[in-house]
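Rather than the whole complex, this shows some of its chains in their spots.
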Amino acid sequence: MRNATRPFVTAAVMIALWWAIAHLSGLPDYMLPKPEEVAAILQKKYAFLFEHTLVTVSEILLGLLCGTALGSLCAILMMLSPVVQRWLSPILVFSQAMPVFAIAPLLVLWFGFGMSSKIVMAVLIIFFPVAAAFYDGLRRTEPGWLELAQTMNTSKLGILLRVRLPAALPAFGSGLRVAAAVAPIGAIVGEWVGSSAGLGYVMMNANAQVRTDEMFAALLILSAVALTLWALVNLMLRRLLFWAPDSH
Amino acid sequence: AMAADKVTVLLDWFVNPNQAPLFVAKYIGAYEKYGLDVELIPPADPNLPPRLLAAGKADLAISYQIQLSILRDQGLPLKRVATLIDTPLNSLTTISSTGIESLADFKGKKIGVSISGVENALVSAMIGTAGLSLDDVELINVNFQNVPALMAKRVDGAIGSYRNFEVTELKSRGLTPVVFYPEENGVPIYDELIVLANDDNIDNPKIVRFVKAMQEATIYLLNHPDEMWEAFIAEFPELDNDLNKTAWQLTQPRYAKNPFLLDTQRYDEMQKFLVEKGVIDKPQKVEEIAVELPH
Amino acid sequence: MLNTIFASRPEESSVRENRCDGPMSDCPAIYIRDLKLAYGGHVIFEGLDLDIEAGRFTTLLGTSGVGKSSLLKIVAGLQAPTGGTIAASDGKPISHRIAYMGQQDLLFPWLSVVENVMLGSRLRGDRRDPDRAMHMLEQVGLADRRDALPSQLSGGMRQRTAIARTLYESRPIVLMDEPFSALDTFTRSKVQELAAETLAERTVLLITHDPLEACRLGHRLFVLSGSPAKLSPPISVPGCPPRSPEDLGLLETQAELMGTLLDAHTAAD
């Protein structure tokens, strides 16, 4: 992926594919609307969709931020203390096994129908891949570097921050990439179980009213958001990991 | 004997007493009698069954009259072939602690909805009788979580609350529900639950046989509600609780005694209402959306 | 013949045999007593006694796999011995005043050359001393690669960076494991001299495979050999390091050392 624009090229190809399937498969519109219909909706309801996109995007970004922060914190805490690790890691797994979808209704009751429940949802989905990948990376530091650092009287925290942490950045990157890809779903599920704004809300409504074209319009915007987010994260990681071998 | 004809029926929602006649027909052997092998499939997303029916993935689907108008408006090739519950069950419900006593009191309050469009129209009509418009309230998607949302005070009222279920539930939790009925507040009377079939399949004789089985079951259920309750919870032990038991009793009078019957005028008026509320673009002729099968 | 070529630094050998300057005030000697190391059932060495003299270069030689690196790691506190004790002459702990250079260069791939040299300061959160780092880099001939990443360096350049990093540390005790193995003859000789100057008066334990190097730099040489490994009696080299390869004392010691090594080798076979 030399080129940050390539995902958009792919998107174009996929739209072409979609066009072909929609036109040739004979699937009715309420199952799979045609791209041109969706485009028409996008044009017609531009302002409306934009407004809801803003809501969802801010939820996604906040969720990604908090989720990454929380995930990194968990990983670092687990690394700092084996005791924490022993107690925390089953809780983390537990938090994942708890299907967000199933407890979403409860989360809405706990955190309200506003923004916070969506962010909590996104965080719940995001933080685990980050924590797991980052922790694995922190743990797998080249022992020689640790020994060298030890001979240099590095404090435990210093070893963590200045040896393990940079060494684990590639692994952290893997986690972050997954997080960026799943962040939108967190926000959408949150909106789905209870909300009055956002792309998820738009989709729910459109779905209930069998306005499949509008639902796909929202879906399309969401995908564009997700791809953009992912491309940005990728770009950032490429900058940050200039030193890591990457043999493609 | 001849091999029974397979019939796949998509339910509207999880299994619940509203669908009792469909299960009773199984318990009393009515399906067998009419040479049918019926499979009842509950969806988790109530929006799914009509679409799958339209796509030919099932023979019949349970849905709602108002929903049908919208589906037809969007071009789904579906028609009503029978009625399961022929009075509205829906209501706009609140609890006494909110202090709301009349529809006018909803001004500036939050109302939970789950099926936007339909329910927006209902709310609009109902509060319209008190001189309010949708701009005077805040609508929040509660995704069918009416009771918890009300109890947790996340909303002040909720449309989509069934009088046999949610209202009962609220009572059982020691709260005093305040119920506003659509048909008493500006909404034409309508059938709550109906059976849909695909246009292409409408002449399939097994549908008539299915509705006949439904009819026999409804009558049997009316005569033997307790016996049938036992059979029901024997099949679904997870549903054996007070709420369902009460709902079972409360729903008895609401099943359509003759599921074949079609009240053309009722459908006509609802079409007009929905056009007026902007839910659908233009009214369809009744024969386009509903048929009364020969019986 | 060979030795005439190293004519760069002729030096009078010091009068006091084997003692040049005194140790730095805070440079302790290190006493190793009855040290034992075993992996599983396999004993690498046992009953090892060694005095690493204060402020002097102690050089350790021995066949590959005999246990030299393990011994160094144990002294550095990086590995726990199976038995025995290690103590500094001043009774204080050893591990927080060493500079250690392992058999691998262990450069951090995300840091530039000069940042790798200042690694100690960075890791401890101390104030960095870029002047000192650049001085070290100049001495090892890498001043112009200061901003290169380790992945852009040749093998010998990486090793020289690691040497600069070790010397930058300026610790009373210095432990080095084959620090010059990847350098060509002349670069090696220059870097050896740098090390000898910079580390004069420190307590140094140096592992090497090059007998000439051992004789140029060491005050005392030991050979580790056998299985379980034993230490040879110390061989003292007359004169002050870095000795000129021409130095007569050096040549004699080298011959003695080769003899010891050969004995060790044939005994092992």
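Think of it as A, B and C in the order they're written, each chain with its own count starting at 1.
FYI, a residue touches a chain if its C-beta (ideal position, glycine included) is under 8 Å from a C-beta of that chain, and two chains touch if they have at least 3 such contacts.
Remember, predicted model here, so these are calculated numbers, not experimental data.
A.B. asks: Although each chain type is displayed only once, what is its multiplicity within the complete complex of this file?
C.D. replies: A x2, B x1, C x2
Here, only the chains that are shown with their structure count from here on.
A.B. asks: Have a look at which chains touch which and call the overall pattern line, ring, star, complete or other.
C.D. replies: Topology of touching chains reads as a line.
A.B. asks: With chain centres defined as mean CA positions, report which chain is farthest from chain A.
C.D. replies: Farthest by centroid: C.
A.B. asks: What is the identifier of the chain with the smallest separation between its Cα mean and the overall Cα mean?
C.D. replies: Answer by centroid distance: A.
A.B. asks: Let me have the rounded angstrom distance from the C-alpha centre of chain A over to the C-alpha centre of chain B, please.
C.D. replies: Once rounded, the distance between the two centres reads 38 Å.
A.B. asks: In whole angstrom, how far does the Cα centroid of chain B sit from the Cα centroid of chain C?
C.D. replies: Spacing between the chain centres: roughly 87 Å.
A.B. asks: Going through chain C residue by residue, note those that touch at least 2 other chains and give them in order.
C.D. replies: There are none in chain C.
A.B. asks: Which bits of chain A are touching chain B when the two form their complex?
C.D. replies: 27-31, 105, 108-109, 112-113, 191-196, 201, 204-205, 207-212
A.B. asks: Given the complex with chain A, which residues does chain B contribute to the contact?
C.D. replies: 47, 50-51, 54-55, 70-71, 74-76, 114-118, 138-143, 145, 148-149, 152, 154-155
A.B. asks: Which residues, counting only chain C, touch chain A once they are in their complex?
C.D. replies: 73, 76-78, 95-96, 98-100, 102, 104, 106, 108-110, 119-120, 122-125, 149, 151, 169
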